[in-house]
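I have placed the structure first, in the form of C-alpha cells, so that the comments after it can refer back to it.
A selection of the complex's chains, in situ.
So that you can tell them apart, the chains are marked A and B in the order they are listed, and the count of residues begins at 1 in each.
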Amino acid sequence: MAEAGLAELETLPGGARAALEAVLMVIDEPATSEELAAGLNVTVAVVEDLLQDLQREYSGYTVKAPDVDAVGFAVASSAPRGFELRNVAGGWRIYSRSDFADIVGRFVLEGQTTRLTQAALETLAVIAYRQPVSRARVSAIRGVNVDSVVRTLTQRGLIEDSGNDPESGAVLYRTTSYFLERMGIGSVAELPQLSPHLPGLEGIDEYYDASRM
Amino acid sequence: MGRSLAEAESPEKTPDAGASDARKAGFEVRLANFTGPFDLLLGLISKHKLDITEVALATVTDEFIKYIRRLQELGEDWALDEASEFLVIAATLLDLKAARLLPAGEVEDEEDIALLEARDLLFARLLQYKAFKQVAGLISETLEQEDRRYPRQVALEGHFAALLPELVWRHTPQQFAELAAKALKPKDAAPAEVGLDHLHAPPVSVKEQAEIIGYRLQRGAPLSFRALIADAETTLVVVARFLALLEMFRDRVVAFEQAGPLAELTVRWSGDVAEWDSSNLSEEYEETSEGTASD
C-alpha cells in the first residue's frame, strides 16, 4: 500500500519530494518521520531518504555534477537556501537560516524570547541533567532557593511538572520538548557530557541519592 | 564562570573602606549576579588560586565570615532563604576549621569522621555546583545560537482549517465559568510559605545559648565542652553554643584549657560577673536568628 502511495505521489509535479515539502509547509511543531510517512502514505525509510535529500539541498550541498558552471541556474540552486530543514526534539521542521537572524528578526518580533538570567540558566542546567528532580534537590545543588526561578522556567515552557516523587510526594520537574527545540537537539541524551566538568566525582550521584535532601 | 568569580571577589576590593564605599561594594555584589553562598565560596577559593585544600579552606572560612559581617554592617536585608543558607555554610565552614586542627592519621572519634565527611560533602557540592555553572554557560551559548533560527509556524491556510472536523462542545456556560475560575485562580499564591520547608530545625539564638552557658559557668566549676553540649537536642544548638563560646572568648569572659590535641576542652569562667551580659555579644549571628524567629 505504501508503495502504491509512492507511485501516486510521483505522478504529481515535483513528485514525492515536493509533496513532503508541501506538508512541511503547514506543520507548526516538529513532525516525526513516522507522522510524515503516514501522511504521505509512504514508508518511513522513503520519507527519511527524502528528508535527508531536502536537508542537504537546502544547505546547498547537492552540487555533484562537474559541469555546474556551464549551466547558469544550476549555480544558483547549489547555493544554500534562506531556510533549513532540521531534526530537533524528535521531529522535523523548517527554520530560517541563522545567517539571516537579524533580518528575519525585524519581521518576527513576537516569539523572540528574552534572555534567561544566570540564576535561571543554572537552574535549567541542573534540571536538564538531573531530571526528574524536585525543587528541593535543585535548591540543594545550587545552594539557593529556586522557587521563583522554577516558576519562571515553567512559564517559559522550558520545564514542566512530571508527577510526584513516590517517596516524598514532592513535585518533580523535567525539561520539555520546547526546551529541546530551543536547544536544537533531538533528546536530552545529546546534551554535552557533565562528567568532564566534574573531575573525579563519578560517585557523586550515588552520594546524592543516598543523602537526598 | 570566570566572570562570576571576578564578581564575587568585588567585596574584597574595598577593605576598611568608608561607609559609603562599603555600601557601594555591597550594592555591587547584589548587582553582580551573585547567586548564593556557593558562588561566593567558589569565588573565594579561586581567588586564592589553590586547590580546595584544608589550608585554603581556613583562609576562605575567615573571608567568608568577614564577608557576612560586612553585609550585616551594611544593614543589608537578607532574604530568609539566603540567610539560612549562609548560616548552614558558615556552620559547616566552622566545623571544617575545627577539623583542620585534627592530627592527620589517627581519626577514630565518630565526631571527627563526621567532620571529615562534612568537609568532603562541601567539596563535592562545590565541585558539582561549579560543573553546573559551566554547563549552564554552554546551554546559554546554544540557546543564543539557536535563537537565530526562527521556526516556520504559520497559521493553517483557510481551506485546510475548514477541513477540520467540527469541535465537540459539551460545556454549558456555567461549566465554562467554573473552568475559568479554576484557570484564573492564582497559583503559588502564598509566597510566604515558600522556602520554609527546608528549615528542619527551629531557630536557635546564639544569644540565648550564650546566656545558658554563662549561667552554668558562673556557678563556679569549669565545665568541659562535651558537658556544655550534653543537653543539646540538635546540631544547630551545638553550633550555636560553639559560636557563643567563640564570642564569649573574644569578650574575655571565658578561658579554654586543653591538655593536647583531641583532649577534652575545658571551659572556665574568667570574666567579671557583674559586668557581663549576653546583650554585649556582637550582633554577628544574632540578626539572622532573629529574622528567622520573627518570620
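FYI, a contact is a pair of C-beta atoms (placed from the backbone, for glycine too) under 8 Å apart; a residue touches a chain by one contact, two chains touch by 3 or more.
Remember, it's a predicted structure, so these values are computed and weren't measured experimentally.
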item: Subunit stoichiometry in the structure file as a whole; value: A x2, B x1
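One rule holds for everything that comes next: only the chains that are shown with their structure count from here on.
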item: Inter-centroid spacing, chain B versus chain A (mean Cα positions, whole Å); value: 37
item: In the complex with chain A, residue positions of chain B that touch it; value: 4, 33, 35-39, 79, 81-82, 85, 89, 121, 124-125, 127-140, 142-157, 160, 188, 191, 194-195, 197-198
item: In the complex, chain A residues that touch chain B; value: 24-26, 28-29, 83-84, 86, 93-98, 101, 104-105, 108, 111-113, 115-119, 121-122, 124-126, 128-129, 136, 139-145, 147-148, 151, 181-184, 191-192, 194, 197-201, 204, 207, 211, 213
